[in-house]
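A single protein chain has been omitted from the complex, and every remaining protein chain is retained in its original position.
== subunit A ==
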Amino acid sequence: MSGAQPGMIGTQPGMSEPLLVLDNVTKNYGAIEALKGISFSIGKGEVVALLGDNGAGKSTLVKIIAGGLEPTSGRMLFEGKEFLAKSPAEAKAAGIETVYQDLSLCTNVDVVANFFMGREITRKFLGVPVLDEPAMEQVVKKALTSAGTRIPSLRTNVEHLSGGQRQAIELNRFVHFGGKLVLLDEPFAALGVEQTRRGLDMIRQVASQGIGVVIITHIMQQAFQVADRIVVIRQGVVAGDVARNKTSPDAVINMITGETLAGAGPAG
């Protein structure tokens, strides 16, 4: 099989229907073309590792899918339907969860408030929605315990927590809320060895529930450990789209640095 033939998009063997299809998505910042036309797809329950050098356009792409940026042209299909999120709220409503590179936590409130940011559990009191703190605390406690994350008190403000603990909150948040597609932008940058291993397990576990996962990483080893498919972006275009078991780290590095032709596929 040779990675990125147009006909192969979203139809890799052993994979169900495509969840998200990107078709020639571009993004210009003034005269600068950050994305020159990206096309690939993600299946349900599939883990796609998005690789590329600094400035290749990975984070831009993630922001476009997550509703933080609007593409200049091109189209996306989500569950077979035309899709364009104008805001993160819309993407979230469609079932797309995102964990960003720079952490998206409010350090001035506690762990529980951050976990439920924007979708607090409430009960009505005289018709007014009131935060149901005990219920939320229960859920967070359960989610963090089952993931093996230890945080001394769920009621401490996040500003008092370590980088690893903060990232753990974000990771557990997406595992809990799930959705249909999860985008992870360098999620393990602040994690230790053991926490990273657990994080990778979490990703597999999430994917096994039929959720699509896109993970951006710089670390080749992580990509090979967790991904079903590896997509390489170079200078704003897809430079390679290959199944993990059909390629090798060296081949992928060549795609990233551009030593093989675009879309040349696996080396073995």
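Descriptive notes on the structure:
The rule we apply is simple: a contact is a pair of C-beta atoms (placed from the backbone, for glycine too) under 8 Å apart; a residue touches a chain by one contact, two chains touch by 3 or more; residues count from 1.
Here is the rule we go by: contacts and distances are computed from a predicted model.
Here one chain is missing from view; checked against "Autoinducer 2 import system permease protein LsrD", "Rieske (2Fe-2S) protein", "ABC transporter ATP-binding protein" or "2-oxoisovalerate dehydrogenase subunit alpha", UniProt names that protein "Autoinducer 2 import system permease protein LsrD". Only one of A:D53, A:E79 or A:E120 touches the absent chain when the whole complex is considered: A:E120.
The omitted chain makes contact with just one of the residues A:K27, A:K44, A:K58 or A:K92: A:K92.
Of the options A:N28, A:T72, A:S104 or A:T149, the residue whose C-beta touches the omitted chain is A:S104.
Only one residue from A:G55, A:G80, A:P129 or A:G148 touches the chain missing from this view: A:P129. Across A:G68, A:G164 or A:G210, the residue that sits in touch with the chain not pictured is A:G68.
Although one chain is hidden here, its contacts on subunit A can still be listed: residues 66, 68, 87-89, 91-93, 98, 100, 103-109, 113, 117-120, 122, 128-131, 156, 159-160.
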